[in-house]
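Removed from the display is one protein chain of the complex; every other protein chain stays in position.
Here is chain A:
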Amino acid sequence: MVSPKIFGNVLSGRCKRNQQTHFRQIRADIALNIRNPDDYVRETKLDIQRVPRNYDPSLHPFEVPREYTRALNATKLERVFAKPFLASLDGHRDGVNCMAKHPKSLSTMLSGSCDGELKVWNLTKRECVRTLQAHEGFVRGMVVRFCGTSFFTVGDDKTIKQWKMETPGYGEEEEPLNTILGKSVFTSIDHHQKEGVFVTCGQQVDIWDEQRSSPIRSFSWGVDSFSCVRFNPVETELLASCASDRSIVLYDMREATPLKKVIMNMRSNTLCWNPMEAYNFTCSNEDYNLYTYDMRYLDKPFTVHMDHVSAVLDVDYSPTGKEFVSASFDKTIRIFPKDSGHSREVYHTKRMQHVISIKWSSDNKYILSASDEMNIRLWKANAAEKLGLLAPREKAAVNYSQKLKEKFQHHPQIRRISHHRHLPKSIYSQTKELRVMKEARRRKERNVRKHSKPGSMPVVTEKEKHVVTVVK
């Protein structure tokens, strides 16, 4: 390579007077412009070859079309590699009614079935490590204590039982640590995040101290039964419960009375607090929708999540608080971004029946679903994600393709491919039917509005539609 300096000298003719000095000058310049071997020689054989790059945009034309092609390919590959189903854990002899995550161990999971049997699973080995007959009738709910050493179950036999997490030794009998006999059936149980306090619900919401056999506080507010109660994982003294009178009731453990309740059009089955946002919770409703509320403003949900075609039975947040997963009576699982009205993913298999319980693993990687047909299924939270460790270059490639997909997400082809999902025919047709119904209703409302006195038919938004009233 000859430096431009030389040309400059030659052209300017600065040294025309003395040809010899001129040459000398050139020689000196050449000597100065020898490349440094450090720039292109590897230090060791194991290093990657140094590739000098020139980022001059004129040398790399067509950046948008090229990246678009890459994005399209990435999208297609994502769909190709989307294999979310990992394993099915079978062993229960009746429908699985509830599950519980272990707070300290990722590989441990508990499940309770409709015949009162409880199983502890090792997820890495995908096998049952312990089985015990916990209750007579359904196991309605269970929860692992925050320390992970014991767990509580409630059942149809009106008892609350506390069990050791450890498997009893040889010859020992499978016996609960404590048993509390209640007055009525308990339908759900949840444990405080940090203290030895747990809450149950049935005909009323009871707060229990682990050391006492009677509740330390009971809340009831004109309803006869509750289906679900959950502690807020962030503001640990707050509670929320779903009642059979179509209401969601908020409580504060420290107060003598409940805080507020919102009555909706249909009953909410379960609810789940966002683990990263103290005041947000999502409830799964009988009207096929999920509603995310800000507990401070209960008069309308801030997002309505629609996509299911049957009652939503359970919901669980991802530990990052960015998404949640819902289980439905329509035999599917859907994953929703917390702000979006529609799901980003739907999981189903031929054999999976009504999904009763769902959990998102606390490392944000897996989803567990328990369904009617006695199986527990393990899914990936991101369908196309490669499991296991990634090499740095792999990681970079994944990040890049992710970014590309995000960048070109609005382009019709990419959108079409990335949004395409296969659905069972029943669900597909039902979705279509629902859409038609909804459209018809909308049309009718529009027509009625058109032909009635202006202002007499106020526009009610989708969010407002589902809330009946807020009771203070």
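The criterion applied here is as follows: a residue touches a chain if its C-beta (ideal position, glycine included) is under 8 Å from a C-beta of that chain, and two chains touch if they have at least 3 such contacts; residues count from 1.
Heads up, the rule we're going with is that contacts and distances are computed from a predicted model.
Undergrad: When one chain of this assembly is omitted, its UniProt record names it as which of these: "UTP14A small subunit processome component", "glutathione transferase", "Phospholipid-transporting ATPase" or "Trafficking protein particle complex subunit 6B"?
TA: "UTP14A small subunit processome component"
Undergrad: Quick one: which of A:88, A:122, A:310 or A:364 touches the chain that's been left out?
TA: Reading the full complex, the residue touching the unseen chain is A:364.
Undergrad: With the full complex in mind, choose from A:100, A:118, A:189 or A:238 the residue touching the hidden chain.
TA: Of the listed residues, the one touching the omitted chain is A:238.
Undergrad: Which of A:185, A:276, A:306 or A:457 sits in contact with the chain that's absent?
TA: A:276
Undergrad: Using the document's definition of touch, tell me which of A:34, A:80 or A:256 contacts the absent chain.
TA: With A:34, A:80 or A:256 as choices, the missing chain is touched by A:256.
Undergrad: What residue numbers in chain A mark contact with the hidden partner chain?
TA: So the residues of chain A touching the missing chain come out as 52-55, 57, 60, 63-64, 66-68, 70, 103-104, 106, 193, 233-235, 238, 250, 252, 255-260, 275-279, 295-296, 319-322, 362-365, 388-389, 396, 399-400, 402-404, 407-408, 410-413, 472.
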